[in-house]
Each structure stands twice: as C-alpha cells, then as structure tokens.
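Complex shown without one protein chain; remaining protein chains in place.
In order of appearance the chains are A, B and C, and numbering begins at 1 in each one.
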C-alpha cells in the first residue's frame, strides 16, 4: 500500500537523521538552553526583516496541539476567547484542548478554509458595542492556519486586512504554521516568512509535517507577549528535556533553506495529482494550491484507489459521494505519484 | 419608567420576604444542612412521581451561571463536551464559564430556540463512527433550556425523543429551568414537573426569575450522577453559608404551589402583550407562549415605546429593524400591562 | 441548644431586613448596575484616605470562597502562585477551589495564624535566584486573612513589612476580610480600613459573617488590577442577578458605621468567654483578640458544655484533649454569654 493519507508517515529528512547521529555522543544542557536551539533561532530569524528580526524570540515545542494550547492559554486572560474558522484545527481536531485550557473558541464559518477580516471585525465590533460585555467572552486573539486545514493559503492582501482589524480592535494575530513550508512553497502564495513575521504577533513554523521527526518553532514578533513563555511551555508539558533535539532539527532545516526546498517537490507532486483528478472529472472538495488535495469520490472510485493507496477519509457528502484527502510531503517519491496519477486516469 | 426588560428587576414575592422575617432570629446550621432545605426538598419532590421521587436528590445554589457550570463540570470528564443550542445561555451569556471549566460547548443551530433529537443524534453518531475519536471531543451531555432563551417550550414528544437519543448514546440530559415556572404555567406546554424529572438526568428549578430573591434548585433524578455534588458546589463557590435562606425560599414557593400560581398571571400578561403587538402589525421575532416576548421594532417604534418603558435590546436586524424583548414576571402589575397594551395599539 | 459554633447562624441585622422590605417593590437594574451598589461603594470609600479613595473601585459578590477564587484567578497568569499560611482558608477549607482555578497555593507554616514578611521574602527570593525559574511556580500574590482563621490580627507594623516585601518583589497583597469587622473592632488591632486600603492591592470586606444575609465587598486600590473584573465575576458565577440586594446590605452596614458597631459587642462578649476559660484553667489553642475563641478541652469538658451549647470541633490533640471553637457574632445575646460564662466557671 502506498500512503498518501498524511504528511507525517515517515521519519525525518536524511539530513536531520545525520545531524542526530553526528551529535549523539555530545553532551548538552537540557530544556532548550543549548547551542543548537540558539543557532536554530538565529537561522530562522535570518528570514525576518527588521525591525521584527531584532525583537523576535523563538521557542521550540514538540507538537502542534501542544503549541496551539500553550500559545493561546499563555496569552489570553480567563474571559478572553480566540476567533477561528469553524474548520480550524483548534476547533475540530484537538479534543477540545483550548477549551480544556479555559478558553472559548469563537468559531466562524469558513470560505475555502479561510476567515475574512470582515468576519473578525464583526465579532470584535459586536463585543465593543455590547451593552453586556461582562456576560460574553471577549474576543482577543485571531487564530488562522497557513496553509489552512483544506490546503488553501491566505493572500498577502487578506493577511494585511486581518492585521488591520487586529490593530483596530487590539487583537493578537496568531498563525498556526504546522504546514508552513507547503504554504510558502506554493506558487499561489504571495507571502514570505518575513511577511508573516511582520503581520502577526506570534506564529509557529511546523517541523513535524515538514521534514523533522517532530518539533514546532514558535516565533514571537510582539516581544511583550513572549514574557514568561518558557514557564508556559514547561507547565503545558512541551519542554523537551533533551531540547537540543529540536534545535538541531530546525538548524538543519533552516541553515541552508532545506525547509523550503523540500516543500517545493511536494507541491509539484500535489499539483500533478490535482491535475490528474481534474482531468478524470473528479471534482475538488476544496481549492488547494498546496500539498493537501481534497477531492470528491464515488464509492466505486474509493474502492478502486483504496486497493493500492491509503488516503484519508474526510466526510460523507450524501448520495454515495465522499470527501477524501490525498497528501504529498517532503518524503513522497515521484514513482508513487506516477503510479497514482496513472490510476486516477484509469478511474 | 416601567420595566419590562427582564423578570428579575424586583425583590421577592411577599410570602418569601415574610418567611425571611419570621425566621430571622432563629439559628440554623450552615451550608444547606438545615431543616428548611430538607423541607423544601421534600415539597419539591412531592411533584415527582415514583420511581423518580424515591431516588431524587435536591441541592440549592445561588445563581444560574453557577448552577450550569457546577452541574456540567461535575458530570463530564475533561474530554467530554456538552451539546447545546447555539442560542443556549451557556453558549452566549455566561462569559464562557463552561469553557472556563474546561469543556467545549458543541453548539447546534436552533429552531425557535430549540434543538431536535435528530440534531443530537447526528452529533453523537458522528462521534460513534469517527475513526479518530481521540482527536475530537466526546459529546456526553445535552443541555436544553425550558423555556428556551427565546421563550419557546419543548413539547413532551420532543423531550421524549431527546431522552430516547440520550439513552441510545449514553448521554446525560440536563434542563436549565431558570424560568421553569413560566414554562410549566404556559397553556402551550404539555409537560409537568414529573415529566421533566422522568425524562432528564438532572434539571434545575429557577428561583431568581420566579419569585425568589435568588436561588436555583438542582434536582438529580439519576442518583449515580449526584455523587459528591456537594463538593462540586463548594468548589464552585455556590454553597451559601446561610444555606437555609435558599431552603426557606423554595419551601415557600413549593409548599402550596405558589411557584406555579405566580407564573400564571405572568403568562396571561405576556399573551396580552403578544396579542397587542400582533394586532398592531408588529412582527414576532420568536414564537413564545411564555413570559418573554420578542418582537421586531422599527427605530421609530423603539423611540415611541422607549419613552415610557424599559425593554431589552437584542439585536440589530438591518434596514432599521431591531429585535427587542418585553418580559413579564410574577411581579408585573396589570396596570403596567394595560398601559403598554394601549401604547402598542397607538404605534 | 445555644449556638456558639460560628458567626453565620442567624439571618441579618434587623436594619438590613428592614431595608430589603422597604425596597422590595421597587424595580432596579440587574447585575450590580444599580443605585444601591453605587451608593454602597461610595459609603465604603468614605473610610479610605486619598489617594486610595480616588482610585479605588468596589465590586460585590455573594460568598467568600467565590470571592477568593475570583480575585486570585483574575489576577494571576497560569504559572503564578499565591502564597498563604498553611492554615489559610484558601488552603484548607475551600475544596481546592484555587487549585481548581489552575493555581498553586504556596503554603507556609503559620505562627498563630499569621505569616511574616520574612517568610514571604524567602519564597520570593527563592524564585528570584532560582536557576530553573521556568520549572517552578512564580509567586505573585500574598493572601492573608484579617482576622486570621484562628482569630489573630496582623499589626500595622506586620502589614507594613508585608507591603514592603510585596513592593520589593512585585507581589500583589490581598486580604481576605471575611471577618474584617471583628478585626477592626478589636482593641488589639491598630489598623483602620484606610490603613488596609493603603497597604494592600485588593481586599474584601465580609458581609456574610458580619451582619448581612450574604455578600462580600471587594475593594481594589490598585486600579490596574481591577480591569475586566466584572467579566471575572460573571464567569465565576458570582454576579448576582438582583445585585442591588448586595448594594443595599452594604449601604446599610456602612452609611452610619453599623458594620463596626455591631462587631464591638461581639468582641466584648468574646473577651468575656476568653477570660472565663482562662479563669477556669482551660488553655487557649490560639491567641485571639477577636470573636473566635479557640480552647483546648478535655472530653469531659466537651461533654459538659455540649449539653447546652453547640461549638465547633477543630482537631484532636491527643491524650484526650481537643481543640474547639466558640464564636460570638453581631447576633449573640448577652444572656447566652452570661449562661456560657457561668457554665465555664462550673467546669
């Protein structure tokens, strides 16, 4: 069986494994206070422009749910909520971890996985003009994913519009970049890492799905928000004892642009799959220019492709039609895509 | 100004004040362990049938938000969620208190303030068939309000259907009865207190809005769920030191049916207001057979009525139309309703 | 049986009941936004000096545990802890409510119910010099009770010393004044309400145990900390719908000093009881110049006094000796004290 079900079904990029092997016998200070974390932060910050670069700080955590909860709960006071697309990962796939940390997720209907500045403004304005503000949660943060959970990407104009609303209403803008490399590598994306740093207060750069064994790098560009963040990490169980394992992996990914390069091939492969489905008359379930491709299959098509490929089931759409995901990654081989494309053509 | 804005703008029914005065110099044990709480529980339980009566237990808390959070957080494990109408009080008017207690509110679109057994079944079935159950919250409780936040009431058939779904999926059924008297007193309601006890696991009988100074009586008819509930009350700050004040009030309301009687006049008054608006061509915002009447006013109508009456603003509907609430209560005088009805006719 | 077990076993001071009766038919705005709350705040603030008076704000809640949790959890970030005497109410008698809100109570051994500036400084300095600050909780608030749980009172010098330490380490100083009137009315107490306001960031004035039916008045003298406190009250279930009931009671207690006067007689009575025990050779369990008297009784003495009086059992001390509490209050009659004193003499 060939796995296209997700982008975290293989170990690490060989360069990362090599780095782990090369340093395995060296002793390091624990809990992220080691030279590799420092070096990795430096490499990441090179991609930022001033003044963000000078004031940014980088923290490394192990996984995405943990990172989302740690960032969100560290920055909100108890009665403040986070605004998210209804399809946002924190709203649907984290076992209510944000609510478990005490905060409401204010879920908005998404358009192709995205929420708009207008929607956020409406929520914030609703609170501002409320005559019973103490009876409702106070929206204080906007959470978006880039790419989104259906593979779409915000444009620079959309992100700037969100930033403007956040400025107007004193909201924190937080980007979940679990798949950030696949967003930035997409030709459809007109954003750079520097743009993201400039337009957000805090974001994270995903490692788990983008070539690392595990690890997410949180970047605060609003320094006031970073205060005591290490305490939040430790309290939320995200402070790896052997923290240099995180630094080492991100150093490997960022010192020479590996993080971006390996995503490019995944995008090319995903576009081939997208085009193959389109050519076969299989409708897209979402418009995605990144490594996740969502399509609508009949049950017969599911059976046909399911004989050779593992894909991810998403949702029953009625009348025998189902949404499924095919996912490429840094580890997807051209041969596997060749096979899939051929089999799609034969549907 | 005449207040129709809510049903908690005056003190207590005179009988309650008399009871407080009569016992003011008597000493009692604290924290609800007094003869009045015991007697009040006994009076309430008289309205239940067997076998519920024998196995039920009654606890008294101070206010509604506190009661909702205490019940919900005492009964759910951390990864379990509560299903509610989007318009449910816990979802929109309690400052995220349920989420603050660690639980997601799974909000469903409401029809005239109500959710259906089918909607709940869809959520529960979605979890049951999920192939990633540990990534999503586990629906474990259904929260409904009776009457609902827009004044509607569930029928016995609707409640029985919800009960059936709850049985099928092992869900707890919890009724927020903050305005229960106004529901039970409505001719449109075919439910009795005994029905409610029979069909739910736990519900509460509102005192604050129904004649008391304050106080809500939680009734567990599923005894397994009541275990350690006093610890939950204390931990959530709902255990009144002078707990007999709660027992005394509910004893006064229930020993001879005062709780139901005083709601009847409120309902009659509300029906007069409803009819007056209808006669004046003012559209209803929701269909309510209880003490809350929601109508759609123009700005001119709002100004006209606003000169003499305080009503509650609900929402801007666009094009100069606004939803507002007129509320009667146990304390509303016929004279005030006469005046309002006349002024509505003159709109 | 005559109750000396606590100071909350009777209703309210007659003046409060009269005020409730007098206003029972008047309509008011809900949730504490009424003229009585405003007037009560004004009366309370008259006891403060400038500049505290000008910048202070007052909020009314229903009960003590609720007040402690609301204040503490509103002011601390998740990884911050509150320092308390081990015998502090939040540490031993609130069902872990503070921990339930997410914060560690850093408990210090008490001397006669009190903690010292030196103890607090040691904790704060321990954090300051820690080389693993992110692995330990950050002490951020000092909680003391005045009077303490064993009836003792902090002197002005002791409170000033605590203030100095709090200033040095940026700690919030919070006083639980559940029995504040009995502290301020004690001849042994050299503090005034103005001193307390000047030396703390936030404190509360107890009503439940000091003449009211219920209610606690939180006074913030550090205005930065009061931000959004109404949201915290609502979220924690402490916002009474008929909030004017709280304002009305505190207005009655403060407009002409009733709050202080009624405590004075309780103190005189307590001193008579203290002296009677001392004369009878019954050892004190704690040195208390306030309304709670803790003594060490033999089992025979317990039986003897237990025939006529209800006292509160505290702890077994071994060898047949037990600590018990006798408590006076605003409602204790001289006749009951006469009887008790005579029976103590006869032990």
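Criterion: contacts are C-beta pairs under 8 Å (C-beta built on N, C-alpha and C of every residue); 3 or more make two chains touch, one makes a residue touch a chain.
Quantities reported herein were computed from a predicted structural model and do not represent experimental measurements.
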Missing chain -> touching shown chains A, B, C
Only one of B:56, B:74 or B:107 touches the unshown chain, namely B:74
Among A:245, A:258 or A:324, contact with the omitted chain is made only by A:245
Logged for chain B, residues touching the omitted partner chain are 31, 73-74, 77-79, 102, 133-135, 138, 228, 230-235, 239
Interface residues of chain C toward the undisplayed chain are 78-79, 81, 92-96, 99-105, 131-132, 134-137, 313
On chain A, the omitted chain is touched by residues 3, 6, 8-12, 14, 17, 20-21, 23-30, 62-67, 69-70, 94-97, 100, 208-209, 213-214, 231, 234-242, 245, 331
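Assume only the chains that are shown with their structure count from here on.
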If you tally C-beta contacts per chain pair, the winner is B-C
Taking each chain's centre as the mean of its CA atoms, chain A sits from chain C at a distance in Å of 49
Chain A and chain B have mean C-alpha positions lying a whole-number Å distance apart equal to 42
Between the Cα centroids of chain B and chain C the separation in whole angstrom comes to 34
Residues of chain C that touch two or more other chains sit at 231, 234-235, 239
